[in-house]
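Starting off with a structure, shown below.
Only one protein chain is missing from this complex, and each of the others stays in its spot.
So, chain A:
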Amino acid sequence: MNVLIVEDDRGLARELGLFLHQERYQCDFARTGREASEKLFVNDYDFVLLDLGLPDQDGLQLLAQVRRERQSPASIIILSARGSVDDRINGLDLGADDYLPKPYSLLELLSRMQAVTRRKHGVRQDALALGGFTLNLSERTLRYGSTALDLTRKEFDLLHYLLLHRGKVLTRQQLSEHIWGSSASESTDHDSNFIDVHVKNVRKKLAQHEPGVEWIETVRGVGYRLKADATSPAA
């Protein structure tokens, strides 16, 4: 998949490109609104990652222009450090597919991109399997066979996120950013420590039905990893 990274800060663009390259995305870069317009005119992209604070133009203008002139069928995700109140609402109104305030976790960005792709291609993944468990996404429930497990909202989100990135190590920070979002809560320490509590509770609930299987593995000091599927190993 082709991604156009519209970002005036070289350092940030570089890290973003590095990460996406490893995730097998082809990245192209634009540092100004003009450059972005030109590239969008010439090339086809699946994704545009759009910074709003461009040196020559407001990113929202570019967004409006792209959507108005139907220059590109690309999905557009706004990445903004302005954090202005209206940016998110205006961005989504102007046709952006998602919005992430800076700083964001790269993993969160990847998850959002995957979600946009699924949505675009009409892939309605309703259920995810984990051993004998089924995670039902529309009902937000976890079942073992026909028995429903009593998961809290946060526990469901945690398990879902681990399942989406099955086999990869997720840091507490990545997990807490996904679960608690960027909501201006000052008790961040508390939040990331609370990930351990969530994990402990989810483990306990899973173990009640499949004792002996350590689904969520601890990676010491770093975070957690959902045990890779033995039959179809994660990419």
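Everything below uses one rule, namely that a residue touches a chain if its C-beta (ideal position, glycine included) is under 8 Å from a C-beta of that chain, and two chains touch if they have at least 3 such contacts; residues count from 1.
Methods note: contacts and distances are computed from a predicted model.
J.: Have a look at "Putative ABC transport system permease protein", "histidine kinase", "NADH-quinone oxidoreductase subunit D" or "DNA helicase" and point out the UniProt protein name belonging to the hidden chain.
T.: Choosing among "Putative ABC transport system permease protein", "histidine kinase", "NADH-quinone oxidoreductase subunit D" or "DNA helicase", the correct UniProt name is "histidine kinase".
J.: Taking the entire complex into account, which one of A:Val197, A:Val213 or A:Ala228 touches the absent chain?
T.: A:Val197
J.: Considering the whole complex, which of A:Tyr45, A:Tyr104 or A:Trp215 touches the chain not shown?
T.: Checking the options A:Tyr45, A:Tyr104 or A:Trp215, the one contacting the hidden chain is A:Tyr104.
J.: Spell out, residue by residue, where the missing chain touches chain A.
T.: So the residues of chain A touching the unseen chain are 9, 11-12, 15-16, 18-19, 22, 53, 81-85, 88-89, 92, 99-107, 152-155, 169, 171-174, 176-177, 181-190, 192, 194, 197-198, 201, 220-223.
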